[in-house]
Structure formats: structure tokens, C-alpha cells
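My structure is below; once you've seen it, I'll send some questions.
Here the complex is missing a single protein chain, while all its other protein chains stay put.
Naming follows writing order (A and B), and every chain is counted from residue 1.
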Amino acid sequence: MFAAAHPSVHHRFNEGPFIRGTHVDKSVKFGLHPKYESPDPNMDHMTVQDTCRGNGAALQTEMSPVLEASHVAKRYGAVVALHDASFSLQHKEVHGLVGDNGAGKSTFLKILSGVVAADAGTIAVDGQTIHMRGPQDAMDAGIETVYQDLALVDTMTAYQNVYLGREELSRNPVKRWLNLVDDRLMRRRAAEVLSSLAVRIPSDNVPVKSMSGGQRQCLAIARALLWGRRIVILDEPTAALGVRETEQVLEVIRDLRKHDVSVIVVSHNMQQLMSIADRVTVMRLGRTIATRSVRETEIPEIVGLITGAIPGDLREERTAEPATP
Amino acid sequence: MGHKTYGAATSAGALAFGLVLGFGAPAAAQDDGFTLGMMVGGNPCCEWMKSQGDVARALAEARGWNYMELSNNNDPATALRNAQILVQEGADAAIQFNGQPSSNPAIAQVMNAAGVPIVTYDIAQEGMYFVGIDNLGAGIAGGEGLGALVRDEWDCNPDLVVSAEGAAAGIVNEWRTGGMRTGLRNICPEIPDERWVSFESQGDAAVGLPAARDLLAAHPEAVRIAVVGLNDGGVLSLIQAAEQLGRADEVMGWGQDGAFITGDNVNPALKGSVFYFLESYAVNAIRDVIEPIAAGDAPPVRWEAGDPASQVQGCPVTAEEPATVPDMEERVRLLLEAPAGTTAYDLFCPNR
Partner (left out) sequence: MALAPTIDGKDAVGPRWPGLGAWGPALALVAVWLVLIAATGLYRPDFLSHQTLLAVTFTMSIVGVLAVAQALVAISGGFLDLSQPSGLILSGLVTVRLAEAGMPMPVLILGALATGAAWGLVNATIIVLAKLNPVIVTLATNFIGLAALFLLFQLAQVPRGTAIHEFGRTSLLGLPAIWWPMAALILVAGFFLPRTRVGRRAIAVGGNRQAARARGISLPRTRIAIFTLSGALVGLASVLFVASSGPFNPGSANFLQLNVIASVILAGVSLAGGRGNLWLLFPSVGFLSTIPTTLVFFGLASDWQLIFQGFILVFAVAFDGYRARRAP
């Protein structure tokens, strides 16, 4: 069934050399997301229906990680922002990233999304090393990031924001030559992805600035979902929201698994994270020090890891290994 | 007389201001002889500013005076520094054109404190001898020129008489446009009051155009239109507006300053203008102010624009006549060959 549903997997991802000797085997690649070309939300319905929370990842642990970051380091002048961060993200996993202020979360996140270039280390998507020269490289590799500022243009409508920077040109050759966009197509596809997230947006003709915080957050997530073929990174998705809207956004994040993407969530709120994530990786002082399955840990342990009250799993020399549970 | 070069210190200081125009300028208080300092306007707009300096230099040298020339670079602060330099260098009298008059009061103070008499052109300042155009006279002369045409062509019965004003020029605008209206009335006294209208042209053919079109639109019945104005540009803006509204067939304008009455591109509706021969200011200034001072007989400081120390006479010309007037280079040459005190008006005005 996987093979039937994902016919194009092989000829795309068998190309290129194996990178960094991770245990990549062609046979386990069927779990990869199929949407390489312009997204078609209809294909979502062809993917595995997995509504179980928290146990999806267990099935995937045998498989190669969707994203693997190894020994990533970054310094700004004399200040070392990131000593050594390693991290692996499984298919259809919601993976929390926690740590105190200054632990290196945001630097790590910026490196993963291509905004900041790492000094050392590698990042591989589906076993292929990505050379990140800018956000475009991350986006091309299927990594979409939802920043706290959401990167929405307030004066534009929902669908225009969804297609920002990726506007579909008209299929009519004359209109295409005139650089005219296909609004009807973009409107329809945006509406489809929004409705698949059960996000109600007031109207396609209303600028984004008239939307509520929750709607805006969901819109940004929907956009990431449409374009992030494999990985969506959410930076503090609920930081600016009230209680009711936070719950709505969390529900949307839980739902993301249905859409066949893997999610990294950075959050301060431990309770929230535990309610949506499969695994949690803790950062301290510029290092990734431990990864825990949510089902096998409790908040006090995570808090202990964050504060240093509980030592990490790995010695500094050994942080190279992916901290799989 | 022998020219001496600038002292090194002064030269360096002057260079620092970027304003040395004069060469071989002699001077220094210890030198013998009368020293005239000249501060030209230095606005890159106009040939005549340079010519003023050339004429002043030639006239000064002809009289055996020392001559020092600085450029105000069209900048009020530079003008003030130039005044201080002239005082330091021991000028006995000075002439200036300062198109940026905000520093004029300070310049007057510096010169008066040092006891150096100074002539200023065009913009009056208390404490400075004023030499300027007889604007009212120029206006009346131009108005009478147009009046003759209106009498001959239209039997003194135009549908409209338009004044192209330039309010920013203040009293000069009133003298010129008011003078032109007076001159026109001198010839055609019977034109009814309601036919006299005006618009703000800002003295610029391009800038005045929209207001000129509006004025014409508001007087749709007017066919025979006589135009007077602050300058040629203002008059031309109404003529062009008439062209655009398809009503230029019977428009006659007479301007001031002669800017658009010469060359190959003269608008046929611009029937005349008034030349001021600005290069000849120095003749007036030296004849009526500086020479008496050099002779030890300083005249009283008449500084008001209405009561000037010396007046430059405007020369009304019809559109055909400018061809008979030599160009500026030639005029300067002829002016310097003429007997002392002869003005350009005396030499070149076809209708004197």
C-alpha cells in the first residue's frame, strides 16, 4: 500500500550518494512523504490515516530519520552560541525542543531553517546532506519554519500569504508570459489545505491583519504544511495566544501527523509540549543533552534536565550519536 | 599697474572655502592705491554673473585700482566669509551680488564696522548702496510697448488683460506687473476694469502653466488676450496654456528680462520684452558710487530699493529687435571699449 501510494519515491531519493554512513536502506524509505512537486492537498487523503497520538513515532523508530543534525556548532565572535547539537527527527513525529534561555534553542532552530549558517556539523534530510546557504535551501529541502512573528503580510489575504514567494503563474501561455498569477487555483488550494486543518478563515478577500491571533498562527502553520513536504518547525507557536486560542492551535499541531509531516516544536511551556509531542529533546548550555519519549518521562525529569539538576545522558564526547530512545 | 599675487596664507584660506575666482589679485592694506573688492553671486544659473565680474575687473583696472574677486558660490555663509576676507585684505570699497540675502545684514555689519563702503545689487539692504533695475520704469516701458500693439491691432479693445504674477518676488513683482499695467493704460486708457485679471505664474513658464490654463478656462469667451508679467517665463506660461486650449491665435504678450525673446525658438505670441543688460550693473555701481568714493567724495548711502544709489534702466524691445543687439560676450567687449560711465543701455538699446 505504501508503494502504491508513493510511486515517485524511488526515482527521486535514490539519486545521490549516501551521506555520513547513517543506516539508510532503500527498503525503509517508503515512509517518506511523496509531495515533491507543487503540493496537491488531495494526496493527503491517500496517505496513512494515523490518528493515534503519541504512538506513531514508535512505529517509525526502526526507520531512518527524516532529519538528522550532527555536531552542529555556531559561534558569534567570542560567544559560543551552540557547542554541539545533534538531533534526529523521525517520520510523522512531533518532536519537542526545550531548554532554558540561552541554551541554544533559537540558534539551533535558525540553523535548521537556513537563516543562520553553522560553523560546523552537518544537516541531512532523508540521508542527504543539505548545504544551507539561506532559507531558500531549507525550503527547497522541504523544511518549513513558522517563526514567532509568523512571517505574514498583514495587508494580504490568506491565500496570498499561503502562496507568498511561490505564486502560481497562470497556465494560459499568454497570461503566463505576462507574469499573471492563477488566483483561482491558489485560492482553491489554500482553501483546501485550510479546511483540512479545520481552520476557519473569515474570507479570502479580507487582509490577514483582521484575523485573530489563533487564525493567524493556524494560517502560518497551514502554509508550512502546504510547502513543508517533510518537516515543519514551529517556534513558540502559542506564546502570543490566549488560553482558548492556544488550545485550538495545539489541536491543529496534533492533527499535523495526519498530514504526513514531521514536526519540531520549540516551546517554553512543558505541559503543552508533553500534550502534543512524541519525544522531547533537552538543550543545555549549547548542547543537546538528552532525548526522552514523552510516554516514558515526566515533567519533573525534563525540568531537571533543563536546569542541570539531572545530568544528561551523554558525555560531551559522545553527543555525536543520535539520542534515540 | 603691477599685479601682485595673493599672500600664501590668504590664498590657502580662500581655497579652503573654494571660492577663489580672481587671479593675480593684488591687495593688502600696506599696498598703495585704491582696492576694489568684488563678490560675485556664484549661482551657476547665469552667464551674467560672471560677466559682472569681468566688467568690474576691466573698469577697475582701467582706473588703476587694485581688484580682488571672490565668489559667493550662491551660499550665504560663503558670502559673509568673503566680506571678512575683503576687510582683512584691506579693500577700500566693495561690490556684491548675493542671491542668498539671508547673510546680508551680517555682511552690512562687518563692512560698516570696518568702514568699507559696499554696493549691493538687486536686493536692498540697509547699510549698503543699492544698485538695481528701475523695475517700475522697466514695467511702464514694457506696458507701453504692448499698449502700442494693442492699440494698432485691436483698437485698444482686448477681451482680457492678464498679469502673470510672481508673488515671491514681492515689491519687484508689484513694480514690474503694476508698471506694465500702468504703461498699457497710458496707451489704452479705456479698457474696462473687469477685463484685468491675474494669475500666479511663479515666474516660470513650466510652473505657471496649470494656473494659466485654469484662468483661461474661467474666461472661455475671451479671444483677444493681452498678457503682461513679472518676466518672460510667466508671460510665456499663459501663451502656452492658450496654445493647449486652442486659443493662441489672438494672444499678445510682452515680458520682462528678455529670457525668451532671443534665439531661434521665440514664441510668436511673445511680442516683446525688456532687456536689463545685467552685465552693465558694474558700470552704474562704479560710475555713481565707487568712483566718488575713490575720489574721496563718498555719496550718502542710499540703500532703499525705492530710492537707489544708482538705477539700471530697462530697455524695451520688440521680438524683431533683439537680433540687432549683440550677444553678451560682444556686449562686454564693446562696453569696455566705450567711454567711462557709458552703460549697456546707452550702447545697445534699440529704443533709447
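Note that a contact is a pair of C-beta atoms (placed from the backbone, for glycine too) under 8 Å apart; a residue touches a chain by one contact, two chains touch by 3 or more.
Since the structure is predicted, the reported quantities are computational estimates derived from the model, not experimental observations.
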item	value
Which residue of A:66, A:141 or A:218 touches the chain not shown here	A:218
Omitted-chain contact residue, chosen from B:50, B:176, B:213 or B:271	B:213
Touch criterion as defined above, residue of B:58, B:77 or B:259 at the omitted chain	B:259
Sole contact to the chain not displayed, among B:36, B:59, B:236 or B:294	B:236
Interface with the unshown chain - residue positions in subunit A	134-136, 139, 145, 147, 149-156, 160-161, 164-167, 169, 178-181, 183, 197-200, 202-203, 205-207, 209-215, 218, 244-245, 248, 251-252
Touch residues of subunit B, complete complex, unshown partner	43-47, 165, 167, 198-200, 202, 204-207, 209-211, 213-218, 220, 233, 236-237, 240-241, 243-246, 259-260, 264-265, 267
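Methods note: only the chains that are shown with their structure count from here on.
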item	value
Distance from subunit B to subunit A - Cα centre to Cα centre, in angstrom	76
